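What follows is an incomplete set of chains from the complex, kept in their original frame.
By letter and in written order, the chains are A, B and C; residue numbering begins at 1 in each of them.
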C-alpha cells in the first residue's frame, strides 16, 4: 500500500515520469517485498514561482 | 474540523463536485455529529499521466 | 481512484472511523459512479495542540 506523492518542478516530460514511476516502483518492490500493484505514485508539478527556499522563490535570481 | 483532501482523475464537472461536497459533508455530520461549517473539502484534479499504479501511468494502455 | 486524506482531531474511536469510511465510500460511489475498491481513505489524527485557527492552538482556551 505504499502511496507516494512526489512534488517536483514542472517541466519533466511524460516520458521521464513514466520512466521514474516504473523505476521507483521496481525499487520499492525489491526493498519492501511488496507487490507492484500495491504501489501508487502521484506526481505534482510545482512552478518555480510557487516554491521558496530560504525565503526566496525559485523563479527569482539566486 | 475534519479537513478532506480528495484526489481524483481530472474530468469531473463542477456539478459533480458540488454534489459530492454536499453529500460527503452531510454524511460526515451524520456520522461524527459535527457541524457542517466545520467540514472543509479540497479537491485536487490529477491528470492520468501524473498517477501511476503498478509502475504504469494511467494514461498508458493497461 | 479517489484518494481521501481526512484530518480530524484525535479521539474518534475505531468504530467511528469504520462507520465513516464505509459511509463516505458508499456516498462517493453513488455520486461518482465509481467502484468501491477504487476508493482509498486515510485518516490522520491531529492533536488539538497541533492545530491552530486564528493564530490560536485548539488546546488553548478560546
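We take it that a contact is a pair of C-beta atoms (placed from the backbone, for glycine too) under 8 Å apart; a residue touches a chain by one contact, two chains touch by 3 or more.
Every value quoted in this text rests on a predicted model; they were computed, and no experiment measured them.
**Q** Count every copy of the one sequence in the whole complex, not only the 3 placed here.
**A** Copies in the complete complex: 6.
Throughout what follows, only the chains that are shown with their structure count from here on.
**Q** When the centre of a chain is set as the mean of its C-alpha atoms, what distance in Å lies between subunit A and subunit C?
**A** The separation of the two C-alpha centroids amounts to 25 Å.
**Q** So how far apart, in whole Å, are subunit B and subunit C when each is placed at the average of its C-alpha atoms?
**A** 12
**Q** Return the distance between the CA-based centres of subunit A and subunit B, expressed in whole Å.
**A** 21
**Q** Which residues does subunit A have that touch at least 2 chains other than itself?
**A** 40, 42
**Q** Touching residues of subunit B toward subunit A in the complex: what are they?
**A** On the subunit B side, the touching residues are 7, 46, 49-57, 59-60.
**Q** Flag every residue of subunit C that touches subunit B in the complex, lowest number first.
**A** Residues of subunit C touching subunit B: 1-9, 12, 16, 19-20, 23-24, 27-28, 30-32, 46, 51, 58.
**Q** Provide the residue numbers of subunit A that touch subunit B in the complex, in ascending order.
**A** 14, 17-18, 21-22, 24-26, 36-37, 39-45
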